[in-house]
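Note that one protein chain of the assembly has been removed; the remaining protein chains are unaltered in position.
Let's look at chain A:
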Amino acid sequence: MKSKLVVLSAVMVLSLMLAGCSGNSSSEGDDGTVTVWAMGEEGKMLQDFSKKFEEEHSDLTVDVQAIPWDTAHDKLLTAVASGDGPDVVQLGTTWVPEFAEAGALLDLSEYMEDHPNFAKENYFDGSVSTMEHGDEVVGIPWYVDTRVLYYRKDLLKEAGYEEAPKTWDELKDAASKLADRGEGSYGLDIDRNDQITPFIFAWQNGYEADLEEGELNFDTPEFKEAIKYYTSYFDEGISQTQQGKDIVEAFKEGSKPMFFSGPWMINIINDQAPDLEGKWATAVMPSKETNTSSMGGSNLSVFESADNVEGALKYISFMTEVDTQMDWLEESNTLPSRTEAWEDSRMQEDPMYATFGKQLENTKPGLQTEQFERIAQELLGSIERITEGGADVDTELEKFNQEAQSLIEE
């Protein structure tokens, strides 16, 4: 409990000192080492995976540092402050605007021609907007993910649905029928801490932000209606408000037969609920105006203070080759960012991947502003006040709109 206060200030002082040191150390760069910061599980596997790159470029060695996701943000902050970052950094797509705005990422525009893999037309539309910051190119999509609907085929059949629900109305209808099965049963599980889900509903309802004009449009009927639809699942008891059982456990026993999630869930369900094989499937998002889902995943960027820019570019170019991406898919189960990779027969034939491929054609990334994290947290707070605290939807959303608008005007 103690000295948490001092930590903040200590970080600042340390970073000042480090900033002083880094000026000297960068001069010794270009020693043939490419330092890479990668997050989470991927980071752990990446060192071994990079051996192939080292074989191709015998003059370069790769040094991967795996950083757990939950400390990654802090670690990047210190790197920005001290100017002592890696050469290549993996950035979650929602973090791109924040770090780009801080000037921490190198503008890659001038290198685009030398590295054909970087070209924008290689990537999904949803990814392309995460590459850009203003007129700079600040990152290259490495892998993507998006949310799709996971559902229990057998249980939906009992509720009269041969196929996954295709529209909002069908989703609501199917979910309410499933929730009516009895005590402890729910229809659709919505992760209340997930910041992108409310936006997914809003996009599906035709909501769009106009960030160039500084208009977040949270006061439009499209947005409000979507949030009302979202909260109605909690109000009507179709979705559980409490934390409850672990989703895999609940999916297995059937108490939560539908939920939205990303590609990582495929393996988790296969591993933890092998009995379910054949009883579940994935489907693209049910649609209202559109069936837009989120564009997540990670980009690879070059740090502003990189010692070995040339090596970093070669490394990113290698990681975004179609063949590398297919190998990486096998290794780590993350989805390739290159559209070309999706034309591979493996991606087309596997029904699970096919769903994702289809969904990826219609995705949007989180709002490309450095305040996105803050805005999303505010929205989750407002939603919580509506569903738990019994606040009025309209007044709460009005308050949220003003709050969010003032955040981006700062």
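By definition in this document, a contact is a pair of C-beta atoms (placed from the backbone, for glycine too) under 8 Å apart; a residue touches a chain by one contact, two chains touch by 3 or more; residues count from 1.
Going forward, contacts and distances are computed from a predicted model.
J.: UniProt protein name for the omitted subunit, picking from "Cation:proton antiporter", "CRISPR system Cms protein Csm5", "Sugar ABC transporter permease" or "Penicillin-binding protein 2"?
T.: Not shown, but named in UniProt as "Sugar ABC transporter permease".
J.: Consider the whole complex, including the chain that is not shown, and state which of A:115, A:358 or A:374 touches that chain.
T.: In the full complex, the listed residue that touches the missing chain is A:374.
J.: For the full complex, which residue in A:44, A:57 or A:245 touches the chain that was left out?
T.: Within the whole complex, the residue contacting the unshown chain is A:245.
J.: Please identify which residue in A:39, A:64, A:80 or A:155 touches the non-displayed chain.
T.: Reading the full complex, the residue touching the unseen chain is A:80.
J.: Of the listed residues A:116, A:351 or A:389, which contacts the missing chain in the full complex?
T.: A:389
J.: Please give every residue of chain A in contact with the chain that is not shown.
T.: Touching the missing chain: residues 1-2, 4-6, 8-10, 12-13, 15, 73-74, 77, 80-81, 83, 98-99, 101-104, 241-245, 304, 370, 373-374, 377, 381, 384-385, 388-389.
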